[in-house]
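Everything below concerns the one structure shown next.
Note that one protein chain is taken out, while the other chains of the complex remain in position.
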Amino acid sequence: MRTEELTLNLGPSHPSTHGVCRLVVRLDGEVVTHVEPVIGHLHRGIEKMAENRTYLQVVPLTDRLDYVGSMYANWAYCRAVERLAGIRVPERAEYLRVIVCELQRIASHMMGIGSSAADTGATSAFLYAFAQRDLVIDLFEALCGARLTYNYVRPGGVAFDLPEGWVEQCRSFVAQHPSAMLEIDELFFGNVIARARLKGIGVLDADTAVAWGVSGPSARGSGVDWDLRRDDPYSVYPRFDFDVVVGSNGDAYDRARVRLWECIESCRIIEQALDQLEPGPVMAEGLPRLLAPRPGDAYDHIESARGSLGVYLVSDGSVRPYRMKVRSPAFCNLAVLPLIATGHTLSDLLVILGSLDPVFGEVDR
Amino acid sequence: MSALLLGIAWGIAAVLAIAGGAVIGVWWERKVAGHIQLRYGPLQIGPAGSLQMLADVPKLLFKEDIVPSAADKPLFKWAPLMVFAPVAASLAVIPFAAGWAPLDTSVGVLFFLAVPSLEVVAILVAAWSQRNTLAAIGGLRAASQMIAYEVPRALSVLPLVLLAGSLRPTAVLGAWQWWWMPLLSIGFIVYLIASIAEMNRGPFDLPEAESELVAGYFADYSGMRWAIFMMAEYGAMIAASLFAAATFLGGGWPFGGALGTAAIVLKAALLITVIMWVRWTFPRVRQDQLLRFCWTVLVPAALVQLVVVGVVLPWM
Amino acid sequence: MDVKRARPAVPPSVSGDAEDRMGLVKGAASLAKGLGITLKAGVSRPLTVRYPQQKVAVSPRWRGPLALRGVLGRDDIPLLKSASHAYNELIDGLYRSDRLPPCVGNCPANVDARGQAFLIADNRVAEAYELVRDRNILPGVLGRICHHPCETACKRNFYDEPVAIRPLHRFAYEEYRKIRHERISPLPRTQGKSVCVVGSGPSGLAAAYDLLKLGYRVVMYERERKPGGALNTGVPAYRLPRDVLYEEIGDIVGLGLELNTGVEVGKDVPLVELIREHDAVLLAVGLQQSRILPIPGTDAEGVVGALEFLWSANFKHEAGVRGKRVLVIGGGNVAVDVARCALRVGASEVKLACLESESEMPCHPWEIAEALDEGVVALCSLGPEEVLVRHGQVAGMRMRSCLSVFDETGRFAPKFGDETTDVPADVIVFAIGQAPKIDALVAGTELLVSGRGQLVVDGTLFTTSVPGVFACGEIVTGPGSAIGSIATGHEAATSIHRYLQGLPLDGDRVARPVPVYPKHAPADITNVEANRRRAVMPMADPEERASDFRQVELGLTRQEAMAEAMRCLRCESEVCVGCTFCARTCPDYAIKVERVDEAGARCLTRYDYDLSKCCYCGLCAEQCPTKALQHTGQYELSFWHRDLMVFDKGEMLRPPTGTRATGRDGVSPPGCPVPRREEP
Partner (left out) sequence: MRIEELRERVCAMYPDLCPLFSIEFGDGSIAVPLERVHSAAADLKDMGFDRLGMVTAVDRGDEFEIVYRLQSRDLRAAMFLKAAVPKNDPVVPSMCDLWPAAEWQEREVFDLFGIVFDGHPDLRRILLPEDWSGHPLRKDYADDRIVRRPDYI
């Protein structure tokens, strides 16, 4: 019997495409024969806007890059500016940045795990994950007054010091978080239906991951043992001991569980950072109000929840960056989707997209 | 002539029962789902949000019934009623009290199991009349799923009929012994899972899987027509639970008379809560896994149950 | 909360392959476990809030829509109007340390520079003079000689250039001078007691001024013919014309001070008799003797001490160096004054030798710069070794190179190199510090004197060993600035007042407010618009001024002073002055500020904040120097006319409290926008 392929257009406003992404899918019955992500719907031209703002005014822009994790988006940009302008950040500011960034990694992974649960229909697991994310966001609200776009990490240090009572609130969160994660692990990842849905789909082997420039939990899920915090150590990370979680099969299940165990590791880092925190200034002294680094270009990257988020800054000596390029991990990870999604059914396609955990603010910039 | 009048009266009563059941059911589902997900569920209207449906139902009544221009108008308009009718009909044969059922026929059990299969046709009609690819896929999925799950459902009820010796529900209820419960436990579980799949609920809600098809076969329905689909789903749930309560769990077993009917309704409510609990805990099964699960797990379990009953029958 | 369980270790393989082939039983077990978890969650207390009864409390740092606390032209900043002796308590109440502007904090005497700029900008110059005089006694004098620590700490350093606070003192004096006769009248004597002040230096005058305002009878004795102490003898006349000094001291005398000049206590009048005669005595005698290095050859003719040299140069305009080569030893302000005076009294060539290197010189950078303009030659990192004497007459000085002045702990321990240079000179002036000469003064009293001839004085309460006898000024603190001595004068007056009233001396003695030091580096002002720049102080040109004792700085005109006063940002005053720095910092340019600047009618006419452009990044509120702009804690951003989200000035100025105060028409919620005003 002659069958004809059905071209389906998922998105850009579709409940589970994690933001504005349009998937042009050719279906043979339920099986996907060809998928092509069409991106660019959230392209605001951040790199062009950055050329029109001073170095401090660009920080609120970086909030809107990876809006699920704007803390480390700020940090990546600030590290590039500090490397360009040769600023030495005080000790306490580095510790605050690490604490805040690990908290943001947990919050971002909650979105990752939650959406992989929601894609397969387990709305309760999604809400348990989001309950944890909300506790982190309350911490950030107490710290810098915002719940999503924090504008907290600034070139030269951080904007505010901890309010009193914050450290205790943070410790109580970090104390209860691992058990909550294990509970979600039992509820969702241990469940036979979820294992059936997630295991074995969207398999990405290690070499293609490296060749395609995939980084972060998506790459670690397929066994690529590469984590910038340990392999290209920056800031005060060498002072903490933590393990890098690596999966083996490279399917959606492994990627999601790598994220889950990374949250537990982040709790470990936060506890060590909170123990080693001492009083001191939070902002470098003697910085000019309008930073004007000498001409040149600098690149710096950090390990964000989606991979190695890098910022390449070119300065021409004026108070405004000449060119800012954001190497966004979600953009590179998404490129792999056609490779790993063909041959699966329609419902799996969206689960695979969710397992790559793309955030389209960062993909489209 | 009087039989026709009697039938119409029972029909209206069934519709009203299902409507009332649906109203309470939706509220209870939102409460159960809320508390499972660490939140309160409806709170504002009425004590603990009980009058929330008082606000929702009028809204649905006054909401505009959009009929898509490309749709096949007559089919589109009649599909919801065609889905709802079998559910209302299946209520008629359930024995509410010992020895009394609204429609006491000798083939009540067979009628109860056969009528929902009409829904399959109605769903296909609904899906096809919208001319919407996503709805079409949803409709096909629903059809394949319901046909698949009718077999284990029927097989799971067969041992009951064997033990009772007749297809008449009231007779089954009358012949019910307490040790039937442990004996028919496997059959009861298979029946429960199969009826969940029949209702397109819980882990098997493939047709209206929000993440992919955005609402499956009733995607383009809105307003009261959509509400009828909802009532059909809740009606099916109520009917299945009442039947299970009346037959598997022995109807008003510890008490007799009026208290018995209350016991049946209470057991049905308990079963409905379990169905909701299952829905809000588990993720969704994929289409091929759904069918494989039905033929490789449910049907053999039902056959095992038959064998068990077969062995026990001589001692009876 | 959960008990803190041991950290779960990461399993070797995360992919859970162990339970891969899940049998029926293990599958069912996993389903049951899942149901158990949701059941546990179902029965436990929900996390969310029972809205609408309970509401989520927003964090105090919440960045909601902006609000202005105070507005120029509508709310005035609290001026410092009360008597200075209450200053200590005042600092606590009115000017809490977090609301103390950097200029007031960094000034040793806490002169209210912010208040002065506010008053001058509003054309109330006489009030400004009196406000400043309350704390620094001689605004006219200090307007010329103070080393202005207030300008170094001014926040405007980081935006463009600091506010010219010292020239404003001077301008206030020149305006006040015209109307001083009608405002100076003897103060009433309310206290029965009398106080005697020995020495009419800045510290003595400050104490006398405070005590006069408290109602005491004050008698002052001065050794010289003219009052002013070090200001009279030490400060060169080109920096401070003497008529200004005598006029201002005349004002204080006019307030009821009994001044006896030409009377040396300890010689003409014994101190014991004064202690008996008055209820309290204040020794403000300062340092009279200039220190000479104990190196060979200092007894030769032609070696002079700094004070004697300055005394003769200032009064006789003649110091016996006409046509000779002068070598000044020392790197402080006094050395630079000596060098510049030497030029003016006809020295053929003036060299200045000091231990410190070019950058470490203790004198103020602008002093040495002006000196170098006028032709003084500075020889740095050189230590005096020996005076070369040729038959009784000074011929030069052998100097040894000095490697470092302070050791690593900061103590004065100079290390010398080995090569020496001989510097030819006819006259050598030692300006390496002054020493007290009080043996005549203390003769006959039980005042304790330390081994090195220093009077033993309590540093914070300024009491000496004899009850009722106090001391202040440079005799207590050692060589320091004029404003530093005045600060000790105020403190001593407070101690005397409490002593005479029988109050405990050390009650709530507020330590001087810790100056608020800048966090940012000074701004580079290459492309700053002209109207933001600082008023340039007209200077006499270097060649001419080096020849005689005419004024070096020529002072600001009224117009310049007013414009300069308007540049003051009024830090921490929580009153928006329309400095537009929030508008410049905003990444989305959502703020438009306009202000009217006529003298006496200054007000903020427009503060438009476009809610639809604002991204709530909080940069503007951080940059606001006056802390007037702050984020309200309001949660709901949805106002009625959301599309017209431009906040007109009228709307922005709602009370800052978090409650839902009403907007302009008394009904609609605050910040409810009015129809948009056409953009110009």
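We just call them A, B and C in the order they show up, numbering each chain from 1.
Here is the rule we go by: a residue touches a chain if its C-beta (ideal position, glycine included) is under 8 Å from a C-beta of that chain, and two chains touch if they have at least 3 such contacts.
A quick note: this is a predicted structure, and the numbers were derived from the prediction, not measured.
One of A:Ile39, A:Leu139, A:Ala284 or A:Leu356 touches the chain omitted from the figure, and that residue is A:Ile39. When you scan A:Leu10, A:Val59, A:Val319 or A:Leu346 for touch with the missing chain, the hit is A:Val319. Contact between subunit A and the unshown chain involves residues 39-40, 43, 45, 47-48, 52, 54, 83-84, 208, 210-213, 226, 231-232, 290, 296-299, 301, 308, 310, 312, 314, 319, 322-323, 325, 327, 331-332, 334-335, 364-365.
Basically, only the chains that are shown with their structure count from here on.
Looking at which of B-C and A-B shares more C-beta pairs in contact, the answer is the pair A-B.
Averaged C-alpha coordinates put the centre of subunit A at 48 Å from the centre of subunit C. With each centre defined as the average position of its C-alpha atoms, the distance from subunit B to subunit C rounds to 83 Å.
Subunit A and subunit B, compared by their mean Cα positions, are separated by 44 Å. Taken residue by residue, subunit A touches two or more other chains at 124, 128, 131, 187-188, 191, 193, whereas all remaining positions touch fewer. The set of subunit C residues that touch two or more partner chains comprises 31, 34, 37-38, 41, 47.
The touching residues of subunit C, when paired with subunit A in their complex, are 1-2, 4-5, 7-8, 10-11, 13-17, 20, 22, 26-27, 30-31, 33-34, 37-38, 41, 47, 58-63, 158-159, 519-524, 585, 587, 615-619, 622, 631.
Residues 53, 56-61, 63, 124, 128, 131, 134, 141-146, 149, 151, 159-160, 163, 172, 175-176, 178-179, 182-183, 186-193, 195, 199, 243, 245-249, 251, 253-254, 257-258, 261, 264-265, 267-268, 283, 285-290, 292 of subunit A touch subunit C in their complex.
Interface residues of subunit C facing subunit B in the complex, by the touch rule stated above, are 24, 31, 34-35, 37-39, 41-44, 46-48, 50-52.
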